[in-house]
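With one protein chain removed, the remaining protein chains of the complex are shown where they sit.
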Amino acid sequence: MPLPHISVMLLLPFIILLLTTAACTALGFLVHRQAVTWTAMAGLIITAASLIPLWDRHLSSFGGALLGDPFGIALSLVILLGALLALLSSLDSAKRSSLSFPEYDLMLLLGVLGSVLLAMAGNLIVLLIGLEIMSLSAYVLATLQASRSSEEAGMKYFLLGAVGSAVLIYGIALVYGATGHFGLSGIAAALGHAAASNLPVLLLGTLMLLVGFGFKVALVPFHQWTPDVYSGSPTLVTLYMSVVIKTAAFAGLIRVFQMALSGVHGWVIPAEVIIALTLILGNFAALREENFKRMLAYSAVAHSGYLALALVAKSSLAEPALIYYLLTYTLMNAGAFAVVAVLQRDDSGVTISDLRGLYSRRPGLAVALAALLASLSGLPPFAGFFGKFVLFSAALQSGFVGLTVIAAVTSMAALFYYLRPAALMFFSEPAQTPQLPAAPRQYSAVAVWVAVGGTLLIGVLPNLVMQLLQRPLT
Amino acid sequence: MLPVYLLPLLPFLGFLVLILFGRRFPGPLAGALASALVGLAFVVALIDFFSVRSVPMHELLWSWLPGIGGKGHNLEIGFYLDRLSSLMTLVVTGVGFLIHVFSIGYMEHDPRFPRFFAFLNFFVALMLILVLADSYPLMFVGWEGVGVASYLLIGFWFEGKINANAARKAFVMNRIGDLGFLLGIFLIFRQYGTTVLPSLAKMPIKTDSALELICLFLLVGAIGKSAQLPLTTWLADAMAGPTPVSALIHAATMVTAGVYLVARSHFFFSQAPVASSWVAWVGGLTALYGALSAMNQYDIKKILAYSTISQLGYMFMAVGVGAYWAGMYHLVTHAFFKALLFLAAGSVIHALQGEQDTRKMGGLAKTMPLTGAVGLIAVLAISGIPPFSGFFSKEAILGASFAYSPWLWAVGTFTALLTAFYMLRWYLLVFSGTYRGQAHPHESGPVMAVPLVALAILAALGGVIGPQLLGSNWLENYLKPVLGLPSLHNPATTELSLIAIAVLLALLGFLWAYLRYRSGRLTDLRGFGPISAKALYLDDLYAGSVASPSKAISGALERTDRVFGGGMSATGEVLTEPGRWTNLWQSGFVRVYALSMLLGTLLLVLYLAVRMLGGSL
Partner (left out) sequence: MIPTSDYLLLSGLLFTLGIVGVLIRRTAVLVFLSVELMLNAANLAMVAFARAWGQLQAQSAVFIVMTLAAAEVAIGLAILIAIFRKRVSTEVDPLSEMKG
């Protein structure tokens, strides 16, 4: 029997990540944690470098189980960027959160490994493996801090995540049962001549896949873990979770539903309902939040709603929009959480009243946070505006008018809860002067400014990114 | 020839540096930096002014949203420098520079000194974007931006609630105007397929009702921004801000944006006679209204504010009757003498430690001779006394309006009489007679004096760029390639008689003021006085007719929403109520979350089952 085609170039990123993890494990016994973090960051950069030559080659490996198409590569690069920003902020903020030990970096690296595997998966089982690696490391990361809220967050994430994974696996089983394939392209082909009797099983499996992924990306009503886990976990972990895991999960979601299951029509209407609920609930729940970190969690739910528009829209329009938006989302969220990590006294985050008059105390940070909030709310000239623009037009042009209207309206309501902290920073005087940590945080500052700069750059010159995406992506 | 984008870039850099690192600049260093950047921008503007004589420069910077803008056009960002915009950039940066320098002295005791200069730089940057924009949407960006800057600067001392309210009133009234502007832009795009100015200027434009509507919408925008009737009331309240702000924004630059908009859109307005007549008459009536309201004000700045409204009315008259160059001419001279008037007022207010009531002033020409002298020059200029600059520009406007309509001319000329009256009254109340206050006034330092002198020279001699009484007219010819020639001209004899009448009436106005001064009845004009002081009750009219009913309606709506209390917090409560329900749903119990997830799954399965049973799979 001939050996399956194995493309070593495609395996290189994974090998590099594994080697980095091994190196960090060994180093962890020997040197200070900071050195481990630097090694990890170097490894991530080398991995990114190894991904770039794969760009237009459309390599695949293991009979289609690993797909090196531009979609997967682009999203893997976004994941690596998010992880880099997370590690960068942790260089000086981890000590305050008592996270300054090498296991943190190791878990993060393994999570990145799982995420990249998920983004480049071409087969349901490989996808599952990547998803599980990513999730398991995330459960550990959430619990890593020895505080009550961290424990609670980890427990909730684990239990609910296990339930979500179980549903997902059952869905995979059903989809396999209906089509006889695990490979995404195989499933798509099998849909053409599927027996009618298989259809209920297929649909049930599809809906369960929707549930499983819906949990991971926080779609309503599977989102309830997000506010608690995001606000209970240490802020640095939340930073990582909110960008890397969301990107990878969306990569998987879009791959499965656009590549494999686009021939099945039964899931579109439930998906529309779910998206609408997510948009409405995510935006409205954030309106009343006093805790800034928790508000960002609800905002993450709302953004999942916007991103999920790419689920139902036509793939040729949706995929570039999704990639662009995930890139900006990574930058915006990483920046915002990095600012919280700098400002917080403990990992319960900052309250919105703590932000009053921030401009008079820390002008640079206030301006950066205001820019990030403006981008999150979708104001030009920041990237958030263009991201929403392409996503909404993709949905509109695919015929989902009502959904787009809901998205636009809730997005306007969102302006309030994004801009209120921004205004408070500049136009109020602090009620009392809360003790802000005095140590300078250069690395976190670099992370924040990279985020702000990136948001401005690709917001003002979106063509830089969009040009790269005007090609067949999968 | 230097790249055009440098012009808004330099002050914007100043804004960024000062807003981020303001605390690192001790003492007057922040002010020096800000002034230096604007001064540098002025140098760039000057260099470009000399190179642009022959051919306009259209600098395309980048395409922002590709594929938008219909028919394969992109929403592009570009700057367009021709003679008209070049002239404006000189005014904005030149006068702006002088006011920056003045502010170094005026704001020296303010604890938020760097932030003030950051906002001033921000304003100049956005005003330049407005002036240099090559398309209406980009101009709108600058339009909005200067509105924001104005809001920030009026409310700069936001501890006083009055100031915050004034800022808000300005913002709201501008909003109404902006709506008109936006509608105009949309209509332009729909009619002509593009909003890029050079392309529109080359298009064949026919007179039709769509064009009239476009011009009327643009007029609404201009009215809001330039405080013309009926949206005038915000400008007087905007005087709550620091005086350099009033000088820069509410005299020399931002409020002239409306005039600039009409002049820039001359290719539209010249084919839209109905809309143009609206422009002219709005201008004329506003000029009259402003003058009437200024006659009995007590506040040293409010007199000047109403005067600004009035002079802006003149500019609107000019562009309305088709004499676009004359409107620009008056814009330039007005920038000189109005900024000078405000800075002189600022010098007085600074010397009197914040006193602004003219009834507590007087005799200051003895203790502040320089300020008194420049103040007098400014008064002579604005009243249209030859050979000061205001004479030439006002003559150009009155001459053109006479050829258009003698009634309009009559309104303008009567206003000139009133202008002379209230301006001399201003001068006499502040500088002549005996001092009626308690403070110890002294002349301002050199930092504040030098800009005063510079502006005085400009106000006195600025007239040379305009028409000689007979013979060639430099400014008109300079702007001719851009704006075209006005279609109306008077024969020379008529011109001379018009000039004679105007000068005569100005002197009459002076005489009237002086006589009342001698008889001690200058501060309070009986009979007409209270009406003037209340700005012809326009503000109260708005409060009664617009603000109160809308408050009543919103109150009724609130009650129907079953929410108690009034105001924003109640509306906020209603709108965020669904947010609270979700917060209740997040009970904290993981089993509840699991239940929600599984219920969701169950619903999906049920949906599937229903579809199957229904057979429509």
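Order as written gives the chain letters A and B; numbering starts at 1 within each chain.
Please note the rule applied: contacts are C-beta pairs under 8 Å (C-beta built on N, C-alpha and C of every residue); 3 or more make two chains touch, one makes a residue touch a chain.
Quantities reported herein were computed from a predicted structural model and do not represent experimental measurements.
The residue touching the chain not shown here, chosen from A:G177, A:G263 or A:P472, is A:G177.
The residue from A:D69, A:D92 or A:E152 that touches the chain not shown here is A:E152.
Among A:A162, A:V273, A:I352 or A:L456, only A:A162 touches the chain left out of the display.
Not every partner is drawn; the one left out touches subunit A at residues 125, 128-129, 132, 136, 139-140, 143, 148-149, 151-156, 158-159, 162-163, 165-167, 169-170, 172-174, 176-177, 180, 182, 201, 227-228, 231-232. Against the chain not displayed here, subunit B makes contact via residues 583-584, 586-591, 594-595, 598.
Quick note on the criterion: only the chains that are shown with their structure count from here on.
Separating the CA-averaged centres of subunit A and subunit B is a span of 46 Å. Subunit A contributes residues 155-156, 159-160, 163-164, 167, 199-200, 203-204, 207-208, 210-211, 214-215, 220-222, 224-225, 227-228, 266, 269-270, 280-281, 284-289, 363-364, 367, 381, 386, 389, 413, 427, 460-463, 466 to its touches with subunit B in the complex. On the subunit B side of its complex with subunit A, the touching residues are 19-23, 62-66, 158, 575-576, 578-580, 582-583, 585-586, 588, 590, 592-594, 596-601, 604-605, 607-608, 611-612, 617.
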